[in-house]
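Here the complex is missing a single protein chain, while all its other protein chains stay put.
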Amino acid sequence: MRKSYSILAIGAILAIVLTACGTAAPAPAPETVTKVETVVVEVTSSAPVVVAPTGYGVTLKAVMERGNLICGVNSQVPGFGYVDANGNFAGIDVDYCRALAAAIFGDPTKVEFRPVTAAERFTALQSGEIDILSRNTTWSLVRDTELGGNFVHTTFYDGQGMMVPKDSGIATLQDLEGGTVCVQTGTTTELNLADVMASLGVTYTPAVFEDADATFAAYAEGRCDAVTTDKSGLVSRRSVLPDPANHVILDVTMSKEPLGPMVRHGDDQWFDIAQWTVFALFSGEEFGITSANVDDMRASATAPEVRRMLGLEGDLGLKLGLTNDFAYNVIKMVGNYEEVYNRNLGPDTPTYIPRGYNSLYTDGGLLYSPPFR
Amino acid sequence: MATIEPALPPVTERSNILRWARKNLFGSWYDSLLTILGAWFMYWALSSLARWVITTAEWEVVAVNMRLFMIGQYPLEQAWRLWLWLGFLVFLVGNSLAIWGKGSRYSVALLLFPAVLAFAFPFGDEPRKWLLILAVTGLIGWGIGRARPEVLKRSVIAGWVISLPVIILLTRGLSASETGFAPFVKTNLWGGLLLTFLLTVVGIMFSFPIGVLLALGRRSVLPIVRWFSVAYIELVRGVPLISILFMAQLMLPLFLPEGWTVDRVVRAMVGITLFSAAYLAENVRGGLQAIPKGQFEAAEALGLSGAQTMIFIILPQALRLVIPILVGQFIALFKDTSLVAIVGLFDLVGIAQTVLAQPEFLGLQREVYAFISLIFWVLSYGMSYLSQQLEVRLGVGIR
Partner (left out) sequence: MQLERKRETAIPFWRDERILKILGQIVFALLVLIVGALIYQNMQAGLAKQGISLSYSFLNGVSGFDLAESAFPYDRNSTYWQAFLAGLLNTLSVGVAGIVFSTILGVILGVARLSTNFIVNRLATFYLELIRNLSLLVFLIFWYLGVFLKLPRVKDAVVWPGDIILTNRGVGIPWGIPTASFPTFRLILLGGLIVAIIVFFALRAYSKRTGRAPLTLLWSLLAFAFVAVAGWFLLPVKPLTLDLTFVKGLNLSGGKILSPEFLALTSGLVLYTAAFIGEVVRAGIQSVSKGQVEASRALGLNSFQTLRLIVFPQALRVIIPPLTSQYLNLVKNSSLAIAVGYPDVFYVSNTILNQTGRAVEMISLVMLTYLMFSLLTSVLMNWYNQRIKLVER
């Protein structure tokens, strides 16, 4: 009795499996192919559909129709893009995505964060899987051309640095002769390291890792004499090493690393929206507009540029294809550049990085927004 | 040769511990040496492990991030949906154990497992409550199944058949939008053990039929079908899973027409399914080859068509023969799902890497990996144990 039922069960499953087979009389195998295809399509139909990623205005239209923004981010760099214990994304790159969502929808939560690896980030952008890539990506010529993207603007000026243990006695790159350097693969960092060391004539061994965690874990264990990445990364990572005071960042800058969001080639409107969201953040700080006082400013602003920016005068937002108060929404809901910076990299965070180049031009930095006019 | 097992000694000799020890532990001088070395090694390994677990290890990282390990970023306010299908599954398990488990006392222990979990691991209050409810649900299912085994058989089988759609539907949401009752939860929020589980279940469910079809195709008399099946099986079996996952993640978007995108999780599922199907096909083929020719001839003599012969005569026998191997393959699939972490998905291993990036918990690799190893171990060991029980019940290898 029992036996017959178990066979029945197997038979039932088989019957379901083979119904398709039974209808196609001679050859059961054709169904193999179609079966697979069906699976894909079925599940996709319910997932958001991204419209072809070319042409003026397509991206904004697709994003509006979908009802949210899909933003490719990092999930492993504290201060820039990571997942906190509540499962929420946090970091300066993540906040930029929120700002963009606020500019488009007036709602910073209408963004879907898609963690992408260093390897797949450009493919993800090219194939339209993400609308914008905001994942501490260095602006370079090849990426601007061959990889089919446009860098929006630098949101963080960085430079590649080298961190060593304090007691190692290493003070310059030349001291690393014969040593080992930990580095993450698939990055410009890896190439810069090879370039700089070759030009200095220093022989070294790279220890190359797939992600930032593994790289710094290996360094913390003493696998390498030094670790190299962007200085911001070094600072934020040093703060969370087992003994932060024992590590020094060498006073050399191995390369320029302007980090910023990236969009696909072919949609200039989308590029403009992304760019002016960055400028809204900059200008907010320049004009002293914060999320706390933006409502007061809106009520009482007299300076014409502030009024234009907050959408009280003119129709700057409409020209971008957005609402007139897009900059107001950005600052109200996410804050200005200073607020975003301090939230993620400020003195009160474990990942404190002095602002340096990332100050307003009025303070000797490089942040400079074109006029809202 | 070590293979030769002596006949059982008389009862009087067996009952003596000292004699047993002399026979099995100190048979000769090298036997004694091996015993002492082995015992010392066991002591050393166990004591250092215990010392590490109890004193050195900082388990706070697991306690704080339990939610991430279990369900990833799945919204907490929607977690009841997961508990719901888990309850459904546990109920079915309880039913099935009562109906097919011969009322074994182990089944009650198995059903109390969620309750044990609730107190053995640092869950919050909410999950604890749910885990206890699960245990109760399982016991209720068991009780009902025991009361009415014959009546329930069909509905339990039906329940198992619809369980996968139910799981997927509840996990992703009943409504299409992100508002309203049981809203849509995007797959990029699925993570942790939840994602590992779903990848495994979907992989098994879809690779099985494809594998059977490929096995039949490989044994087909139609040359084109056979060549295709052989080419597919050998091609897939010749490359590592990780390369197929990379292909699914990086190249699939390029293969599809413009404007089509496939969800990342679905891509991983497709990759795992296509990979596993090739291996299953070979296993099933092994079973098909073991069916004697007489079975085909007898079926033909009865006037069954080719398809009928396959479905009613050959496949049930062949599949029954290879159940242990199939389960082994499923366990391998379960363990292999961890590779999706390399392509950036937040399965159990992926979420472990993310947790290790939290500023508070850097450098706790051993604790985190030990914890997820434990999860992998318990689940795959459980699967293989259950399959052994199933073999006994189905009488595989016994005529």
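Chains here go by letter, A and B, matching the order in which they are written, and residues are numbered from 1 within each.
By our rule, a residue touches a chain if its C-beta (ideal position, glycine included) is under 8 Å from a C-beta of that chain, and two chains touch if they have at least 3 such contacts.
This one's a predicted model, so the numbers in the text were calculated from it and none came from an experiment.
Chemist: Wait, the hidden chain, what does it touch out of the ones we have here?
Modeler: Missing chain, whole complex, touching shown chains: A, B.
Chemist: Which residue among B:A115, B:V156, B:L315 or B:L339 touches the omitted chain?
Modeler: B:L339
Chemist: For the chain left out of this view, which of B:L170, B:I311, B:V355 or B:I372 touches it?
Modeler: B:I372
Chemist: Among A:V208, A:I249 or A:L312, which one is in touch with the chain left out?
Modeler: A:V208
Chemist: Tell me which of A:A194, A:L318 or A:L366 is the one touching the absent chain.
Modeler: Only one listed residue reaches the unshown chain, and that is A:A194.
Chemist: At which residues does chain B meet the chain that is not included here?
Modeler: Residues touching the hidden chain, for chain B, are 1-5, 24-25, 27, 31, 34-35, 38-39, 41-42, 219-225, 228, 234-235, 237-243, 246-247, 250-251, 253-258, 296, 300, 305-306, 309-310, 331, 335-336, 338-339, 341-342, 349, 365-366, 369-370, 372-373, 376-377, 380-381, 384.
Chemist: Considering the whole complex, not just the chains shown, which residues of chain A touch the missing one?
Modeler: Contacting residues on chain A, toward the hidden partner: 24-27, 29-30, 33-34, 37, 54, 118-119, 122-123, 126-127, 146-148, 168, 176-180, 185-187, 190-191, 193-195, 197-198, 204-210, 214, 217-218, 221-223, 225, 265.
Everything below uses one rule, namely that only the chains that are shown with their structure count from here on.
Chemist: For chain A and chain B, what's the span in angstrom between their mean Cα positions?
Modeler: The answer is 35 Å.
Chemist: Where on chain B does chain A make contact in their complex?
Modeler: Within the complex, chain B contacts chain A at residues 64-65, 67-68, 72-74, 100, 153, 157, 161, 172, 176, 178, 184, 186-188, 206, 208-210, 212-214, 216-217, 220, 222, 225, 228-229, 232, 249-250, 253-254, 258-264, 266, 270, 273-274, 307, 310-312, 315-316, 319-320, 342-344, 346, 353-354, 356-360, 362-363, 365, 393-395.
Chemist: Chain B touches which residues of chain A in the complex?
Modeler: 2-3, 5-18, 21-22, 25-29, 31-32, 35-36, 39-40, 43-44, 46-47, 49-52, 67, 75-78, 82-85, 87-88, 112-117, 119-120, 123, 127-129, 210-213, 216-217, 220, 239-242, 350-351
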